[in-house]
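One chain of protein is taken out of this complex; the other chains stay put.
Chain lettering (A, B, C and D) follows the sequence in which the chains are written, and residue indices restart at 1 in each chain.
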Amino acid sequence: MLEPVNISLESLNLATLSPMLIAIAGGLIILIIDLLKENLHKSLYVMLTLLIILIDLGAVLGLNVNERGFFDVMLIDGIAIITQILILVASMLFIPLALTSKRFHEYSYPEFFALFLFMLAGLQFMVSSDNLILIFIGLETSSLSLYTLIALHNRHNSFEAAVKYFTMGALAAGFFTMGSAILYGISGSLELYQIADAVQARIDDPGMTALIIGGAAFLLAAFSFKLSLFPFHTWAPDVYEGASAPLAGYMSVVPKVTAAVVSMRIFEMLIHLGVEWVQTAILVLAVLTMTLANIMALVQEDVKRMLAYSSISHAGFIMAAIAIATTKANASVFLYYGLFMFTNLGAFTMLWVSRHKHNIHHARYDHPYEKFAGMINVMPMGAVVMALFMLSLAGVPPFSVFWGKIYIMSSAVDVGMVWLALVMGANSAISAYYYLKLIVYMFLKEPAAELKEKVVYYNVSKPLMTVLGITVFITVGSMFYVDPLLEYITEMVKVSGF
Amino acid sequence: MESLVYIALFAPFVGSLFAGLFFARSPKSILVGVVNPALIGVSFLASVALAMHVAEFGAVHVTMMDWISMGGLNIPFGFLVDEVSVTMMLVVTLVSTVVHIYSNGYMDHDKSFNRFFAYLSAFVFSMMILVMSDNLAGLFIGWEGVGVCSWLLIGFWYHKEDKPFEENPSISPSWAANEAFIMNRIADLGMLVGIFLIYWNVGSLQYNVVFDALPNLADGLLVGIAIALFIGAMGKSAQFPLHTWLTDAMEGPTPVSALIHAATMVTAGVFLVIRMSPLYSMEAVSGVSMFIAALGTFVAFYAASMALIARDIKRIVALSTLSQLGYMFAAAGLGAYWIALFHLAAHAFFKALLFLGAGNVMHAMDDELDIFKMGGLRKVMMGSYIYMGIASIALAGLPFFAGFYSKDAIIETAFNEGTYLIWIMLVITAGMTAFYSFRQVFFSFHGEERWKPLGFNPHDMYKYVLVAMAPLAILAISFGWFMDGYKAFITKNLPAYEMSDHTHHIAWLLGALVVLFAVIGIWIAYRKYAGKGAMAWQRDEKVENSFIYKLLENQYYVPHAYDRFIVQPYIVASDKFWEWDNKIVDGTVDTIAKTIYDAGDKSRTMQTGNLSTYLNWMGAGALLLIVAAAISAVIG
Amino acid sequence: MYEFIAFYIFAISTVVLFGITVMSKNVLYAMTSLAGGMVMISGFFFLLGADFLGVVQLIVYVGAVMALYAFAMMFFDATKDIKEKHQNPTLTIVLGALMALVFVFIFSAPIIGENIEALYPVVEGVGNAQAVGMVLFTKYLVPFELAAVMLLVAMIAGIILAGKKMDHSLTTHDDAVDEVLHHRFESESDAIHDAEKIADRAEREGAGK
Amino acid sequence: MDHILSILIFFPLLAGILGFVVDKGSAKAYGISVATVEFLLAMWLWMSFDNANAGMQFTEFAPIISQFGISYNLGVDGISLFIVIMATLITLLGIILLDESKIANMKNMIVSLLFLEMTMVGVFLSLDAIIFYMFWELSLVPMLYLIGAWGGPTRVYAAIKFFLYTFAGSLVMLVGLLAMAYLYHLEAGVWTFNLLDWYQLDLSTDLQFWLFLSLFAGFAIKVPMFPFHTWLPHAHGQAPTIGSVILAAVLLKMGTYGFVRFSLPLFPDASVSMIPFIMTLSLIMVVYTAMVAFAQKDMKQVIAYSSVSHMGVIMLGVFAMNAEGLGGSIFLMLSHGIVSGALFMLVGVIYERTGTKMMSEFGGLAQVMPIYATVFGVMLMASVGLPLTIGFVGEFLVLLGFYQVSPIGTIIAGLTIIIGAVYMLTLFKRTFFGPITNEKNRNLKDLDRRELTALLPLVAIVIWLGIYPKPVLGPIDNSVQKLLVEMEYKARTQEAKDMIISMKPEKEESDKEAK
Partner (left out) sequence: MIGVSHYLILSGLLFSIGFVGVLRRKNLLMLFFATEIMLNAVNIAFAAIGNYYGDLSGQMFAFFVIAVAASEVAVGLGLLIVLYKKYGSLDLEVIANMKG
């Protein structure tokens, strides 16, 4: 017979759960409001969501570092906190983008915001646990929400994108479960820290290498999909193209940073256990990713698609940092994303600003390069802002991404992987071409005759401008806050034991 | 005395600025024509005063200010007026003064009258720096300064168009100017190398320091320095093979030729060798010195041979200059530095006079240069005829004229040194010199007036010009008389070259031989061109078609060779390089970029848009990872 | 022995059934065999003492999921044979075989560690459902709740996506762009036709086919 | 004025930002005023510069990313002082030369010029590797815009090529800098990008070699050294006049300056061992590009290629490893800046009038434009290194200095004075001499006041510094001597110590005496 279970509430440490609960509750509230009264304006939901995220952020900031909760399922370590902060800040930039001057399909659904909040909860769970089940469920919750959010844009390409993403995601889920099964088989546990112990104990057993590496390979395949590493990246450009611009920008940061954190937890554990294969494999994937994505970005005709490829390439950088697996490299992952996030979101926001229902310049593309031709004449500030984002993405100092880039490169140099730093450098140089191409179009080409101001300004509104302002400010002024940011991140990463 | 040094140096500079800055854009200004010669005259007077001072008290040495100072190098603007430099100063300023006055007449109708004087005075200034500097770098300033001034002056009539080589061997003034500049630059490189060698082994470029340090230097090094510096001298003094620019430089206005290509600039090379006499007289570099003498002799003969058949009045004079420079180098190379310097001075006077006379002829003949179109001019231009005659006699080295003393001394030296080949060559050349000088005189001033049918209306130069030329004529006659006095003066500074007793005894014989050759030359010229039974003035086809005539006429095909083996290959190589630069160097870069771009184009095809393909990629990727894992497990 | 026989019966039948699912051209066959295979899998669960899991498998998969598929199939009118172009069928098979081979290689290693103690041991004498419930509502309470959210998300997603509202785009028509498009094609020969072609692209493609 | 360097750097930036507000018509006047102030500031810097002090002066220090050792660290010494002054002067004169009636969007141009000025000054004043790198990279952006927006027909290609080429090289350099910081971290336990700290770091010859190569990639492309030079003709060919002027006068100097500031003192052994390599490339640059220049039909291309050729001479000077050569190369940087800047301006003047730069279109210009011809002639003579012009001093010192390293190399490099004269004189002859071949040119106007204002100061400098270079050479000499002493001290191999000629003993003695 089972004995009755007595658990004190304190031991559950509910606080660790609070941020996610806030998000879920927020989602439910929105659903309820919709039930009570239909056809409320989206601005209400936007502001509600913003508030909920704000509270969520407050809860995250209130968390204590290195706590476990709920039967040790929850793990609130430093990187969990930083990632949550990143997720929430990005979300706070993302949500106001709903307040365009024109109406878009997805924002007519209150469920959009509810799903968004559920997604947030899923992501937050994913990063603040080292239990493979919770990671899996969090991953799926967020993914399923995300597929829907993409599809809600309600265009051909959106559905196509959602389906592609979904199907490949299902395959990745298969890989993830298989990988987990193998790890479970080795260790009899689904908690990463216990797996680590068990693997450590058994590492010399016959046949163990095959199992460990095999399991790692499956997990790597799953996370490579999420992080869009070559050759698992194929969904990314299409999904970015099909999704609305803000969502594409959001996707290029948030799901990836969560996936990166989880990979950090899993793969660095293995690397530190001495499984060199993992490091090698990740490095190979990372190098392939940044290079191939870069050269494919070169030939794109659409800015959004170009940015998609560029995001893939940046993911390659991140993955390389994870392979390096030092405190500095891990810190650089967060620094990189923290900086990249603003710039990239800003760039996508600029695309959002110039979004039309029907494409003027190209039958298929929303944002072909020609669209931006002569933007300096039509919309000078816009052009300058966009140019700043492009320069930042290309890694021109002192704009934000540069600092992340040199920190990663430096951590590569530190462990003697100068070749990796050189590859990164070469890729930055290649990438400069396509970023520059946009600048060339904006500054050096004549605008199409009928490209009038109203066409370009079509979608702009105060909230969008605010978001742009914030991102520009952060992109340009990065020099002044990188120091404290880096200090905080390093501290947090160190505390988490990475 | 310092102020005199500065006056001598800067008076021409002031003149140049005066003409250049204030009158550059105005039409001909009499003021310029007066002030500039006056300033040069002032410089001359200062030089005279300095010469007296030097003779009495020894050298004057002033340092104006630092120029370049870096690391261990310290180059001041320092000026040294000693016996050698003051000789040069006197020659330069005197000839310049005359030329300046002369130019008033000669350039009378030129619309760039003022500009001409600016250049001319600037040239004098550069020349003064060259001779007065107390260090090699300062000398180099003047060296390059005269180079650029000669570039300006040769190309003075820059608006003339290029003509084919067959029509005009010197193509155009601007072409000739560039040629002169570039050729000089080739030699300058040698000179620079010499300077570098000296600096890195001595640590200074000051003459006195260098001379003091010379005995401590290794033999090979000394030879190197001597060769390098002589290469520099070869360029300025137009020694073979860097001689072609001198004849082409006759494209410039005639006063320029008189000043630069007779009296001053071309002698800079000789001056350098004389200046560096402590080096060249060293035992270790005797080989180089001998080479200098040999080359000088060769050039003397070589140039004279070309002058024999030249038809261009100025070319004849130019070639004779070249020839005489050869004499000077021969003397310097043989160690008779003071004789070289003496010949330099004497030559300056009579050659300037000759040029100016030729200028008069040209002026009268509307810039016609072909002596076949002249003749009988003595009737209309008696003054010029006399001057030209005097100068030619001096050049030919007839007794009691300046050329006799100096040239004779050189030939004597060659005999004295036992270098009989040089001696013979020089003697023969002396005969040739006499021939071509008088050929030219007879051609232009004697015989029938061939210009009449061609419609020329010759008239003599302005009186004041002719008067101004008088000092040169006087010196051309009388300069040789001061030889002994000069020797006493100059040998305070330069090694006193003494003939051996043996030579001394037969000196009269040697002199007589030279005179004999000269007289024979003149006689042949007279017989051919002026005498009763003189041949027809018409051109002789048979002679002109002969191989030797062709060879001489084409300057031994040296310009052709340069064009064919240096200029054209250079142009072709440059074009090829450019092509390569575009195709290979730039092409490589573009190819890399294109390869990357094409790789992008190729790899984007993996993005088919078909989900099934994507899944295949993903599956293949996963499988690859897992297979790699399995393999790695097996291996590991 | 009984277990041995059962295992192999189940194993062979699942492989065959799933093989049919994967290879069959007919959706109906594929779906039926899939359902059958899932039933067989629940057999494994019973064999492995995971009774509750087996039951859930039957209910959720065979009951709910397959029913959903069946409904969907009716919606898609997919009873007919579906033609699929296979560019490189052998390659696929080879890849699959390779995958299977690697699995055999990996799993032939002794995966079960001897010194590992079960964290949530199967308690003797307690029913599987009870034990599962115990673990599920203590240790895995958070995932469980999150799974609830996930199901909610799935539900909302299903409802929205299949809903009528998706049939028409609610995105604002932008007049400025239409004006430009109109203006651009005005001068050309079949101007209006082209303008419409581009402007109504979304609708056309949505309604077409 | 503790913060004069910061003011120097950020005044143009601020002015540039404010410049957006200025009315279009007044943009040029605004630009001139700002550039004048900036130039005066630079002059003030010179006035208050302590000539006797060979070290860094007016240093400023503020940590930026203390975790990572990146700090805002400025300083000026004799090596950088004059390049900064030249940069401000060239910018000023360049702006003066702008023709308001010919340039569309003057405001944008002025603003980008001011940004460019900030980056230029910043590069030469930074003492922190990352800040240096920042300005280095930033300078590409306004230049890209200048070339791309106001350039010739293939301007976009040229601009992108310029940007990418330099960017690619500098990323390799960045890796080197990061490695350098790491090595310092290994040695000292702290992160720093402070150049002066790095100077203290003793590296093994092997490491020096690799680091040298990585920095070489960045600097060599900028210089541009053969065979990395091909972006330059494109950039110059397409750039507007002011773009070429600044590119040639200042931006190229960043490369050679980088060698002096970074490569030499950080890697003395590697620098010495790389001399043959550098020498080979430089000699090819000197001779080969001069010949290519001769083959050009476009005036501007001649000058562009001549820049490459002259930069080769500068490179030789940098690697002469003695005060004469190194100091000479720094002076030559100045002189080349002045002269090539002026030459590009001159080409721009004629291009504005006739719309062509082809030599075949000209001929006999000296007759119609005598002042223009005179100014051009002066610059030509400076370019071919005539004594008493600015060009000679540097060239002479460089060749003199390099003679110590390799006599043969010097003789080959010395060919520059010949072939330099060949292409320049050919250019001059084709353009200015001979009869007027093109009737269109018969009525060209000579230089007007605007152009004279821009050009005459350069003429004055060319002559002034040719005759009296001492005020400039003095501080350069001091700093260069100090650099060499440090290098010799730091060098590990005896070979390198022998190669580097510093005047240490004398210097120390004189210092002692001074105290």
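What we mean here is this: a residue touches a chain if its C-beta (ideal position, glycine included) is under 8 Å from a C-beta of that chain, and two chains touch if they have at least 3 such contacts.
These numbers come from a predicted model, not from an experiment.
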{"item": "Chains in view touching the one left out", "value": "A, B, C"}
{"item": "Absent-chain contact - pick from A:Ile24, A:Ile137, A:Ala248 or A:Ala426", "value": "A:Ile137"}
{"item": "Contact footprint on chain B, counting only the chain that is left out", "value": "604, 607-612, 615-616, 619"}
{"item": "On chain C, residues whose C-beta touches the chain left out of the figure", "value": "3-4, 7, 11, 14-15, 18-19, 21-22, 27, 30-31, 34, 37-38, 41, 44-45, 48-50, 52-53, 56-57, 60-61, 64-65, 68-69, 72-73, 75-76, 78, 82, 84-86, 89, 92-93, 95-97, 99-100, 103-104, 106-108, 110-112, 116, 118-122, 131-132, 135-136, 139-140, 143, 147, 150-151, 153-155, 157-162, 166-167, 205-206, 208-209"}
{"item": "Missing-chain contacts mapped onto chain A", "value": "132-133, 136-137, 140, 144, 147-148, 151, 156-157, 159-163, 166-167, 170-171, 173-174, 177-178, 180-182, 184-185, 188-190, 237-238, 241-242, 299-300, 305, 364"}
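As a convention for this text, only the chains that are shown with their structure count from here on.
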{"item": "Pair with more cross-chain C-beta pairs in contact, given A-C and B-C", "value": "A-C"}
{"item": "Euclidean distance of C-alpha centroids - chain C vs chain D, Å", "value": "65"}
{"item": "Distance from chain C to chain B - Cα centre to Cα centre, in angstrom", "value": "96"}
{"item": "Intercentroid distance (Cα basis), chain D paired with chain B, Å", "value": "36"}
{"item": "Contacts with two or more other chains, residues of chain C listed in rising order", "value": "102, 105-106"}
{"item": "Numbers and ranges of chain B residues touching at least 2 other chains", "value": "619-620, 626, 629-630, 633"}
{"item": "Partner chain B, residues of chain A touching it in the complex", "value": "163-164, 167-168, 171-172, 175, 209-210, 213-214, 216-218, 220-221, 224-225, 230-232, 234-235, 237-238, 277, 281, 292, 294-300, 430"}
{"item": "Chain C contact footprint on chain A (complex, rising order)", "value": "1-2, 5, 7, 17, 20, 24, 27, 31, 70-71, 73-74, 102-105, 108-109, 111, 114-115, 118-119, 121-122, 125, 129, 131, 133-134, 137-138, 140-141, 144-145, 147-148, 151-152, 154-156, 182, 185-189, 194, 198, 201-202, 205-208, 210-211, 214, 356-360, 363, 450-452, 454-455, 458"}
{"item": "Interfacial residue positions of chain D with respect to chain B in the complex", "value": "161, 164-165, 226-227, 229-231, 233-234, 288-289, 291-292, 294-296, 322-324, 327-328, 331, 364, 366-367, 370, 374, 381, 384, 386-388, 392-393, 396-397, 399-401, 403-404, 407, 410-411, 414-415, 417-418, 421-422, 425-426, 429, 432-435, 467-470, 473-474, 476-477, 480-481, 501, 503"}
